[in-house]
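Report on one structure; see the data block that follows.
Not every chain of the complex is shown here; the ones you see sit where they belong.
Order as written gives the chain letters A and B; numbering starts at 1 within each chain.
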């Protein structure tokens, strides 16, 4: 299982969420207690929005806790919206191109979870991509491919609807090809203005997702696991939900895979 | 705590001890159960003896379990005497120069343990080295420095005696400078013919050391932690012991720090 944290609010130093000694994502990744896998040592990544529309990104394959670059950057960089991820590899080798967050134009995406039977699904998923999105694929993870599929399905214009279609497409294709489907999916994505997160699993056993106020009025962080033991602070987001952090504060809506576009798309693909 | 494994016997593929899926050093480093630290993700190293007097060496800072080079090398290389180490950093940054085993000429050394107050002891320990050994220092770990000190004290001619003097010197210097001393030390070292291992701690709480027959008649492996649950197979080497694996099989002798040379040496240094 991977771990991640995301923030939207008044600009704060990344270190507050990412590298501070007491209760941060990196500390948590080194000495895991709640999560199933012992450690997250297969790389890490940061994407943050600054003066430009497209985000900055920093990724490396070393264990996050021993990376001096990460520590220095998190201490210097301030941002009103950023995503941070530490990886425990399931699909895809340990290399920078496979580290989250993935970036496409001004969009970022990171993910904790898994797609069962991905080996069987990879090729039809890639086939769905048009040339532009196909050539944007740099690594070999299921997560990057899901992001590209959502972009293909309209993430830029209808973020949550497109993501619902991407997940729906994968489930449908999995049932079609393997007779079964299981997607477990806790993801965050953003265009630099709004921060979205989704918690969903085919079998209702999605990885956890929590929210807590942070960093001044209207600021929130979203995390895959609580960063400290103050259990009152953290609100668990239920399975089958999407969270939207925008200028209007935090909003939560139901999330379920959308099969609507599949009929059209898969007919075209077949 | 680090973990290590060493072998002497008929030539076997390194993978049998290092990377095989079921019960090997790397598997163990990924999902630790007995050791105190959760994982050993701060680099790894191999030193093996082949056709030449000096050993080959391969070290990297990635987590061992995700390194394809390691897997391929361990599968190809056969050796009658080799040392393998996975690191959880205590002193010294995560970089190749700080990964065990350390090599000097035909000698190799690797270590699990710690020297209390090393920050205070580093400089006088370096001062003890003559120019040749001083310039041989490539990293910043306590382990490498202990190895160089033992070489300085005659490891090449009197292996266990010189190691006893090196440990004795460190304890003495620590008491002298800080009023207290604690060395915990489970190490293996070799000249390519004989394999030595030592288990010792000032406070009698040394990291564990086990031996088991392996790889044909007369072959043995030494490990910091048993590699599987067949508890009958593994003989625990008691604290305050040295093990000698040679053509004559396995021999064990008492090991205690030697203060003898300290009077001479420290007087010269002071």
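The rule is short, and it goes like this: a residue touches a chain if its C-beta (ideal position, glycine included) is under 8 Å from a C-beta of that chain, and two chains touch if they have at least 3 such contacts.
If you're wondering where the values come from, they're calculated on a predicted model, not measured in any experiment.
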2 chains shown - copies of the sequence in the complete complex: 4
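By our rule, only the chains that are shown with their structure count from here on.
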Chain A and chain B, separation of their C-alpha mean positions in angstrom: 41
Complex interface listing, chain A residues touching chain B: 30-32, 38-39, 41-42, 61-63, 66, 68, 89, 93-94
